[in-house]
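Please find one structure pasted underneath; my questions will follow.
All protein chains of the complex are present and in place, except for one that has been dropped.
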Amino acid sequence: MSTLQRLCHAPLAFGRLLSRGGTTGWIGFALLLAIIFMAVFARWIAPHDPIEQNIANRLMPPSSEFLLGTDSYGRDVLSRIIYGARISLLVGISSIVIAMIFGTVVGMLSGYIGGRFDQLVMAVVDVMLSFPSLLLGLMVAAVMGASIENLIIAIAVTEFAPFVRLARAPTLAIKEKEFIEAGRALGFGHARLMVVHILPNMVSDILIMGSLWMATAIRTEASLSFIGLGVRPPTATWGGMIREGFENILDAWWLALFPSLAVFATVLALNLLGDALRDAIDPKQRRS
Amino acid sequence: MQYVIKRIILGVPTLLAMFTAIFLLVRVIPGDAATVVLGDQASTTALEALREKLGLNQPLWRQYADFLYNLLRGDLGVSLVSGRPVLGEILRVLPSTLELAAASMLLGLALGLPLGVAAAVYNGTWLDHVGRMVSLLGLSLPAFVGGILLLLAFAIQLQWFPVIPMGSGWAENLRNLVLPSCTLGFIMSAYVSRVTRTSMLEVLGQDYVRTARAKGIAPARFILRHCLANALLPVITVTGLYFGTLIGNAVLTEIVFNRPGMGRLILGALNTRDYTLLQGLMTVFAAFIVLANIVTDLLYGIVDPRVRIGTGRQV
Partner (left out) sequence: MTQETIAPPGQGLAPVLDIHNLRTELLIDGQWRAVVRNVSLTIHRNETLALVGESGSGKSMTALSVLKLLPTKISRIGAGQILFEGKDLASLSERDLRRIRGNRIAMIFQEPMTSLNPTMRVGEQISEAIRAHKNVSRADARLQAEQLLQQVGIPSARLRLEDYPHQFSGGMRQRVMIAMAIACRPALLLADEPTTALDVTIQAQVLAVLAKLKSTYGMSMVFITHNLGVVALIADRVAVMYAGEIVEIAAVGDLYSEPMHPYTAALLDAMPRVDRTEDVQPIPGSVPALTDIPSGCAYAARCPLKQPCCEKDHPELLPIDGTNQRFVRCFVRSAK
């Protein structure tokens, strides 16, 4: 099957896979699509400008004009949540993609080269894995300064280690197989062998792990923004909104509640999706 | 005994690696720490004096050696902001964080273990499905979001608990502990119940379980001594690994519930760019995590006789 054919079959395969995982997977998928939709079409969906201040209207409870209330600068909470999805999804997807690419490459190299290099890499990865992702991200973000690029890098660092592990295992297994030796005998370069023969086996596992870790990424992003290490105001981020809500929690419950629910819903959707995909692929988990 | 010593010795290189990583990370900062502390308006002499005092003019390897040497003596440096020894600051708030961590772990296990066992024993029934849903909720809930939701519901709306911890004394202390430890405990129980369920299911399919059934022993003893005792092994490993995440969550939760603890210290250190304090905090965290790993390994050795006694000769 050519690569193009594979690409066209992919959505169908995905759909079939998801169905095997049960209805919860579809709920998660639908929820995720809704959130993505909300982020992409924010401009048309959001009733107000997210950064437009209106001090006269500050800290107003939910009303017909401001469906979810306003914050301490009079900005519409609903619009900020809608735009906030952009940041969360952007950071989540970018950090995971970066972690995925770097992690997979390093993992494959580590497994392929073996020896001292492999031992060193695994030692570093083990240390990274023992450290809680939040604290790791906190350190990196604190040291680098708060901006969206640094946030993405910080979160990518926390997500990097599991992908290294994941890519290394099948590489070790396949490295020993005969067709690799045959390929070497034919003069194929290492790179070609790795990409063409080893990589395709891991793709599905990597993607599933990606979706599960994206949930963690978004959680970490919200946490870091809550602490104040996230994107600077006035940009709307869910974590930052929750922080503001927390500071005003006694007066304005809506300010803390709605962004919290938004984060929760997104992480839940990703977990449902990732779980369903994993259930569908791993026969041990499947209930007979 | 040999096993214990071996485990402790193995922890040292990990600890060293972590300390090195922390050291390097903090040194990598762009900008000048002295300027940050004293401000832009400070005189060059004052800045120089501070840099000299902080040892920032030394070559990197010299700073590293000093860092390690000080660590061994228990000296984590001095706070850039308050001037007080870092270790002292940390030790002052550490009990509060540990208290929260311990209470949360207790709750997490007390809730998660029975749920996981029930889900495995009643596999496939509505109880199992409900359990999985609830555990999924726990996994998806960021610690601070959970804290805020509980705060909104029980402290602000229902007013059953104080928003800011108040009062001293034993009973008040407990009352202040309820909401934050419930948040963390619920989240932890999600992980625990998942792993318990999977592990129990695997144990239930083992041959020795069938042998135990064939002996006609009472169901309670059967579940506890034959199933759970064997299912606990992966649970111990996961709980140990979770300790790091628990600390991370505890830090966030302390901020939400305004508790005195490492959380507040970290926040302060971040805001004032107090790098020595930050470095000291991270070092203490690293030490605790390695300690948790060692304890987990030891516990595993206690529970699993194959590890403790070793396979050796089979007669």
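Letters A and B name the chains as they come in the text, with residue numbers starting at 1 for each one.
To be clear about the criterion, a residue touches a chain if its C-beta (ideal position, glycine included) is under 8 Å from a C-beta of that chain, and two chains touch if they have at least 3 such contacts.
Predicted, not measured: the structure shown is a model, and the values here were computed from it.
For the chain excluded from display, the touched partners among the shown chains of the whole complex are B.
Among B:P59, B:G83, B:G169 or B:G216, only B:G216 touches the chain that is left out of the view.
Considering the complete assembly, subunit B touches the hidden chain via residues 123-124, 206-208, 210-218, 221, 225-226, 229-230, 303-306, 309, 311-315.
The rule we apply is simple: only the chains that are shown with their structure count from here on.
The centroid of the Cα atoms in subunit A and the matching centroid in subunit B are 23 Å apart.
Interface residues of subunit A facing subunit B in the complex, by the touch rule stated above, are 24, 123-124, 126-127, 130-135, 138-140, 142-143, 145, 215, 219, 222-223, 226-229, 242, 245-246, 249-250, 253, 256-257, 260, 263-264, 267-268, 271-272, 275, 285, 287. Across the complex, subunit A is touched by residues 14, 17-18, 21-22, 25-26, 28-30, 123-124, 133, 136-137, 139-145, 148-149, 151-152, 156-157, 163, 198, 241, 244-245, 247-249, 251-252, 255-256, 266-267, 270-271, 278, 282, 285-286, 289-290, 293 of subunit B.
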